[in-house]
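Each remark here refers to the structure printed beneath this line.
One chain of protein is taken out of this complex; the other chains stay put.
Right after this comes chain A.
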Amino acid sequence: MAPTTTDRKRKAVTRDTPEISDVESDAEFGDGLLEGILSQSEDSDDGSDQDSEEDEDEEDDELGEINALDSDGIPSDGPENEAEETNGGLNKSNGTTANPLRQLASPSTLEDDDKPNYTITTDANGGERYVYEEIDPVYDSDDSDAPATTNTIGNIPLTFYDSYPHIGYDINGKKIMRPAKGEALDALLDSIDVPRGWTGLTDPATGKPLNLSQDELEILRRIQTNELPEEGYDPYPATIEYFTGIEEIMPLSAAPEPKRRFLPSKHEAKRIMKIVRAIREGRILPYKPPQEQEEEEEAIHYDIWQDEQSRPDNIMNIPAPKMAPPGYDLSYNPPPEYLPTKAEKQAWESADPEDREKEYLPTGHDSLRKVPGYEMFIKERFERSLDLYLAPRVRKNRLNIDPASLLPKLPRPEELKPFPTVCSTVFRGHEGRVRSLAIDPLGIWLATGGDDGTVRVWELLTGRQIWSAKIGDDEAVNVVRWRPGKDALILSAAAGEDIYLLVPPVTDPETEVTSRDLLDAGFSYATNATQALTANGARKEPVAKWSRPGSRLEDEGVLIKITVRTTVKVISWHRRGDFFSTVSPTAQKSAVAIHTLSKHLTQIPFRRLPGIPQTVQFHPSRPLFFVATQRTIRSYDLQKQELVKIIQPGARWISSFDIHPGGDNLIVGSYDRRLLWHDLDLSTRPYKTMRFHSKAIRAVKYHKGGFPLFADASDDGSLQIFHGKVVSDMMENATIVPVKVLKGHKVKSALGVMDVDWHPREPWLVSAGADGTCRLWM
């Protein structure tokens, strides 16, 4: 709180104080004590109280002013003066000596009060110490509001003191002086100001003027006018019925109506007696027998299909199948062939009822009267009903076709002809197995090579041995192959690490000369080639050595011997007859070698191969070279020197393969008994897999002379001939039809047929067997 403002206010209040005191409480006019209390309270009052008081003051000022104006015509300068006057007047009217004193003293008491209620002493440390006065904890000790009981005379009429100047004693035993009663002054005051509620009466209890409030006046007025003294009092309010005449649903008591309250109805008693009499006389039946009502009422029938509408068949609706109609064997007198024999009867009886094909046994009766009842009738009917509602139904499409129509349409064997069917010639002479054979390009001679180290040439049709040469001293002849081309007759054979080129002296001399010339032509190139090698300074061992085999063999017709590093197993000629390739599976790097006949040159095309090479082939028309490893066949472009395709037959160990003369198909034989047909345009996977052999397949061969045939040779001693027609139409697959199994070779030490070859023109087949024979099949 800002001190300035309080000060100011205080000033104002102090100035207004007398005014307030007289205006506010008219009843206290005579009471001087009130002044001090008022001033005291003013001091302690806070601002808000003061504000309100100020407001009231102003009101009262105006009121006073109005009163003054009304009551007497004393001119006044302004409200303030007026107020001062009244103030002064009041003070005069109070007229007590003590009052001014008090008024004077009051500031001092105020000051006393302001005096601190403590003493300053020095404490033990010598510092200031405030010692506060004891507070007397009496009731009202701090009560400033409690009205001071002024008169202590008790409850006696004040008239007792009429003769005394005082009217009683205060609490301290001092006389309370009778307030001033100047008639003139009072009259003046009254003329000046009639306070509100002034009655002009004196309260007999206090002796003070009796003032009545507005409310009390109003009550008086109402009493006078014979109205009810209290406002808003309704002397005739509407009745509130706490207990009504309406009966509630839930009775207060659940006790049933006592029977003593029952009054029998005479009318009912009459009617009852009437019925009783009727029952006694039998005119009324007391109850209906229950059967009667159930008896009748037949089911009502009507035309339920009067407005029938067919419903379209739903696919999910499966009507129950009808029972099968009875057959002949169900007859009571069936044809005798339907009656079971004794054995059948026994079998039926001994079988478990569930295992029986029919649940009844056909029985014959020679007349109808002998037919017994059928024991299983109810059972069967019951099972049928179970089927009707319990058996899952499913739509099954029965194939009602002739199974023969499912068979593929194969050309008849007659249409597939010709193919070899019988063995016409057997070539005997080899000791031990015949490992390889070949028919010369003209189709006249058959060359064979076997375990005995000899190469033999036979006349194909007669089976006569024409020529023989022993080239491997202690090694078997692994392979013999003719050089393609009809101009010369050159045979190549491999025994051990040596490859021999022979010109068997079986043809006319001119051919023989050209053949020898062909072989010899390369010697000059060969020397150059070796020189070139030395010039390179490599000085390494040549991969193959081309040489003359020695005079003994030369006389027999063996003209060139090529020595490579390891055993040669396969020889394969290029179609022109200038190149041939050999495979020696055991050699790592130089396993595949390509030899050039005209240059006596041997090249190793592959530095490294992904597996052990098994066999090689030249493509019949394009510059492609096929190498078969154990699992895959790779084709290389010889010109571009790159890998073209990897064919994966899926066999474990490829034994041999052959390329169709058309060049787009090849067959692969494997040691795991599979024969696989590959369409090179189609896929790298086999088009057909045939597994008709029980043992490994050693050799496969296409017919190269125009017949759509191919054959395989197996260790189970059989040859299988297939018809494999390749059409030029790209959209049509090859048709492969097995046509013939040729059996004749004996299996020796788990080896059957070692090699096969086709005649270049005829549908003839030659096969080399492990039993030391060769056979011509035609």
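In the analysis below, a contact is a pair of C-beta atoms (placed from the backbone, for glycine too) under 8 Å apart; a residue touches a chain by one contact, two chains touch by 3 or more; residues count from 1.
By definition in this document, contacts and distances are computed from a predicted model.
**Q** Would you mind picking the UniProt name of the chain not drawn here, from "E2 ubiquitin-protein ligase peroxin 4", "54S ribosomal protein L2, mitochondrial", "Trafficking protein particle complex subunit 2-like protein" or "Pescadillo homolog"?
**A** UniProt protein name of the non-displayed chain: "Pescadillo homolog".
**Q** Could you tell me which of A:E134, A:E268, A:E281 or A:E337 touches the chain that is not displayed?
**A** Residue touching the chain left out of view: A:E337.
**Q** Can you say which of A:S310, A:N397 or A:S551 touches the chain missing from this structure?
**A** Checking each option in A:S310, A:N397 or A:S551, the one touching the absent chain turns out to be A:S310.
**Q** Kindly state which of the options A:Y132, A:Y242 or A:F377 is in contact with the chain not pictured.
**A** Checking the options A:Y132, A:Y242 or A:F377, the one contacting the hidden chain is A:F377.
**Q** Among A:V131, A:L217, A:A278 or A:A320, exactly one should touch the missing chain; which is it?
**A** Considering all chains, including the one not shown, the answer is A:A320.
**Q** Residue by residue, what part of chain A touches the chain that was omitted?
**A** Residues of chain A in touch with the missing chain: 290, 294, 298-299, 301-305, 308-311, 316, 318-320, 322-323, 325-328, 330-338, 341, 360, 362-363, 365-369, 371-375, 377-382, 384-386, 388-394, 399, 401, 403, 406-408, 410, 413, 692, 736-739.
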